[in-house]
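Only one protein chain is missing from this complex, and each of the others stays in its spot.
For clarity, chains are labelled A, B, C, D and E in written order, and residue numbers in each chain start from 1.
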Amino acid sequence: MRPSGRRPDQPREVTLTRGFTRHAEGSVLVSFGDTQVLCNASVEAGVPRWLRGKNQGWVTAEYGMLPRATHTRGGREAARGKQGGRTLEIQRLIGRSLRAAVDLKKLGEFTITVDCDVLQADGGTRTASITGACVALVEALQHMQRKKLIKSDPFRQLVSSISVGVYKNTPVLDLDYPEDSAADTDMNVVMTEDGKLIEVQGTAEAEAFSRAELNAMLDLAEGGCQTLFDKQREVLGVRR
Amino acid sequence: MRPSGRRPDQPREVTLTRGFTRHAEGSVLVSFGDTQVLCNASVEAGVPRWLRGKNQGWVTAEYGMLPRATHTRGGREAARGKQGGRTLEIQRLIGRSLRAAVDLKKLGEFTITVDCDVLQADGGTRTASITGACVALVEALQHMQRKKLIKSDPFRQLVSSISVGVYKNTPVLDLDYPEDSAADTDMNVVMTEDGKLIEVQGTAEAEAFSRAELNAMLDLAEGGCQTLFDKQREVLGVRR
Amino acid sequence: MRPSGRRPDQPREVTLTRGFTRHAEGSVLVSFGDTQVLCNASVEAGVPRWLRGKNQGWVTAEYGMLPRATHTRGGREAARGKQGGRTLEIQRLIGRSLRAAVDLKKLGEFTITVDCDVLQADGGTRTASITGACVALVEALQHMQRKKLIKSDPFRQLVSSISVGVYKNTPVLDLDYPEDSAADTDMNVVMTEDGKLIEVQGTAEAEAFSRAELNAMLDLAEGGCQTLFDKQREVLGVRR
Amino acid sequence: MRPSGRRPDQPREVTLTRGFTRHAEGSVLVSFGDTQVLCNASVEAGVPRWLRGKNQGWVTAEYGMLPRATHTRGGREAARGKQGGRTLEIQRLIGRSLRAAVDLKKLGEFTITVDCDVLQADGGTRTASITGACVALVEALQHMQRKKLIKSDPFRQLVSSISVGVYKNTPVLDLDYPEDSAADTDMNVVMTEDGKLIEVQGTAEAEAFSRAELNAMLDLAEGGCQTLFDKQREVLGVRR
Amino acid sequence: MRPSGRRPDQPREVTLTRGFTRHAEGSVLVSFGDTQVLCNASVEAGVPRWLRGKNQGWVTAEYGMLPRATHTRGGREAARGKQGGRTLEIQRLIGRSLRAAVDLKKLGEFTITVDCDVLQADGGTRTASITGACVALVEALQHMQRKKLIKSDPFRQLVSSISVGVYKNTPVLDLDYPEDSAADTDMNVVMTEDGKLIEVQGTAEAEAFSRAELNAMLDLAEGGCQTLFDKQREVLGVRR
Partner (left out) sequence: MRPSGRRPDQPREVTLTRGFTRHAEGSVLVSFGDTQVLCNASVEAGVPRWLRGKNQGWVTAEYGMLPRATHTRGGREAARGKQGGRTLEIQRLIGRSLRAAVDLKKLGEFTITVDCDVLQADGGTRTASITGACVALVEALQHMQRKKLIKSDPFRQLVSSISVGVYKNTPVLDLDYPEDSAADTDMNVVMTEDGKLIEVQGTAEAEAFSRAELNAMLDLAEGGCQTLFDKQREVLGVRR
């Protein structure tokens, strides 16, 4: 039924490659099938102006797509002179999600910026970004501990994210681009390891959706996120 | 328990004042308590470039806040030279929600832009905007029918929107600013008259939320939206 | 002779509604007939960089038009990424006019910004803005005195503003949009209560004007400003 | 009494050098004392979008200051990414003034843009710009006639401009920078050869001004503009 | 002598990985040691406005650096709202170099844009970009021939580029970042397969350089470019 031949509850192949570039304090290439995002975490001393003197740190994200990550070339945002609404919306979502993974008080007056740059897009770039960025963030926190920049570990919990949707009247997990562009409903879910919700963003693209459909999608997302947590723990070498 | 003394399921006083300004094809001042938004719908011939020749219309929205709509003065976006991420995110949400109210095919090659400008803010500006903008949109469609610009009525259904959240561990409806800034979770819900969902955007501000809390919030939102539909139908003079 | 049926020396109905919004230190909705401008005065500690350490305050203004304040929708300046020349010219004029109402030395190191946002336009938005902004400015100064932010009253004098023009060879007062767009000459005058001039900006739109016409227009403006001062004093509860 | 030793009604030395650069259809270097402005008129086929098909031409102006035209270096507007309010205000004034010199119907579908770039500033850059730009505009119209681009002569009348002000309680003509920065009132006047007014822009910098002072300033401006018309006619080789 | 232990005439390890992403008509990951650049060539119908109707095509390039391609994080140009001077300079250089590889007449009215995005930087990003972009360009031309978009092959010749410099008084080939930041002179050379020069850009960073040093650097560049041509031909499967 699905263009890819996957079962409704079957996510794409997920890989998390650590240390993908050498300069960043955390660097992960995440792939959800053909979607590939490079997530680089940078640690910088200091916090934004509005947080100064509050004795806490900050975690934020920036998001971008290489112009030819997509089927047809999109204009370069730097050349157009501004980031589009979709870009800003996604990077705000990634930032909020990552802050749920960290105790900002324990971070001290440091800012961690995670750059999520999409090398190749095939649907689900924001969910892949969150999932990969969380691993890069953990790498950066480990770097800070090794360098004695922080005393206690600010890490609280892993977060992961996956998309769900209603495609041809069936709830499905982890939509690729052909499904995404034809789905009635598209929802992105961000979760914690203990099954709680950080973000739920569901949009009726063509048809309004019912509470029953919402619940079926959330059930799928719960399963999908658990698979992602397994992957994250595996590459980080941690046990539950 | 609530700063305003309201019951958990009690929305603020809602008013929808039609014909608030005289030039727009639809003009509604909506208030949710102290939140006041002027929603002006403009009808213009033509559609955006990427829709030309597709024999359909377009509905979109723009959102702004007057600099002193808030407790302290915010910079004017026109002076800063760009719209912020929050603004772009909100106007994209309003536009998507309004498109669920209209059959774009029946609209013909016209664009309806609904400007939602916040005169005074006290929480819930995006939900008030959607609710008021939908009435202004209906006014604009009525104007088009009177002027014989369209043959058949493109109106499909009313949409309304309300916020819900978890405040001091209790699910509450229609958060005002004091609640919004202290809530653990904040969720905006956009619904159709028959109880289906157009948008669900839930964010854990401080604490992740459970499926049970999500369901309790959605129950509140359903009741709140029905109250809003009654108001919309009342000022539009239509029966269910 | 005039489209509105008014006598040449007859201004439109003027209203000044104090306390129109609740957050600003001064908030006035001014209407000159169908022209409606919301004037919000904000008090902020500090002065612009180039005034620091000079032991004085600053008064400035910003001006904007809601996109559908006019007959046809104008683009949103925030979306276009810059304020147009007309906007900048008007807000500079409002700011200069308001500074004539205040002793900046007595204001101390505070900045008062008056935002003039046009909700509905029918000609004369800059003159209505100045007239309403002056009342909002006085409200803000009163607020500062109540809050003991200043010791002595920086208020010097009221300022008001009205337009005059030559329409079909006749000097007329307070042009509305149909007159404004057809007038040979358009002049905006800002005055003090004792009949002196703060600003005179006369422009020959179609035909150059003579000294005699200039004088006839100034005579009309003097009378019009006295009517406005009466309104300002009335809503402020002060006597001449 | 005046810093320069001039009599109150004495303008600075004025020169108008034609053909200052070789590419422009009209090119004039104008100097009012130490203020030097290069005015280049460019003829281009076509009109702005909003004038297309209306069977008329357009005359407009752009204004700029070289960064070190002034006592201290000002930032380059191109580097700052926008033209300031003062720049936009001045170029709108120059454009309006020049359009009074031309019958746009006879110009046909051509646009003449006059660039006024200040090489050295000592007060009165906008009045010098208008006065020099008018000569460059006439040169460009002559070029169009020689090239048979137009059939009848669109030239209507010369325009010139000079500043007046109240300096140490005395009305004075053609203020230089030391006077301008200390004057109580500053007024720019644009006139036609037959003594009518195109623009009057008077601003009380420190003290409001009376009708009597306004009249004294206008008397000075009339005399000053006649001197400028003599200069313009002289370099253009035309008689009154 | 060199920080990397290389001989003066020894380039870094160079790899050219074809088909690195799947959407672009040409996609090459080029690495010069630790410098890694993703070069994606996109074919689009049409040419820029100024080339329309001239019966020829266009080849251009855009260049960007991921924010954390470098040792410390650089601001994202899209977020700053403009491309910096260095970026614009480099992408103009890449575009000019690539146009030497193609007969634009034979290309027809198509535009090929090669995006060069630096994933990791260690000196020489512009020379790596040109060398990799040329291979992506050839891939795109092959794609056009397979799709019958062009009749004859527009390919003229390979171009490649390498940096040379004077480091500690010794001419060296292919500077990495530690050498680049300490070199007296830095020169980028772009060549054709038959040993001619497309671009020579030499800059004295600390000390002016002599004709003899220039010649020694050019000798090194010639050898380096031949090595690069061998690599390009190898991955493209062509013989000299």
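The definition used in the following text is that a residue touches a chain if its C-beta (ideal position, glycine included) is under 8 Å from a C-beta of that chain, and two chains touch if they have at least 3 such contacts.
Quick caveat: nothing in here was measured; it's all calculated off a predicted structure.
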- Message: If I'm reading the header right, one chain is hidden. Which shown chains does it touch across the whole complex?
- Response: D, E
- Touching the hidden chain, out of D:L16, D:A69, D:A183 or D:L228, is D:A69
- Residue among D:L38, D:L93 or D:L107 that touches the chain left out of view: D:L38
- Task: Kindly state which of the options E:N55, E:S152 or E:T203 is in contact with the chain not pictured.
- Result: E:T203
- Contact with the hidden chain, among E:R6, E:H23 or E:K82, goes to E:K82
- Of D:P3, D:G81 or D:G195, the residue in touch with the unshown chain: D:G81
- Item | Positions on chain D where the hidden chain makes contact | 21-24, 27, 34, 36, 38, 40, 42, 44, 62, 64, 66-73, 76-79, 81-83, 87, 113, 115, 117, 119-121
- Note on the structure: Where chain E meets the chain that is not shown, the residues are 82, 84-86, 88-89, 91-92, 96, 100, 187, 191-192, 194-204, 208-211, 214, 218
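By our rule, only the chains that are shown with their structure count from here on.
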- Angle (degrees, nearest 5) of the CA superposition of chain A onto chain D: 180
- Whole-Å gap between the CA centroids of chain C and chain E: 59
- Taking each chain's centre as its mean C-alpha position, how far apart are chain A and chain E in Å? 33
- Among chain C residues, those touching two or more other chains are 81-82
- Item | Inter-chain touch pairs (all) | A-B, A-E, B-C, C-D
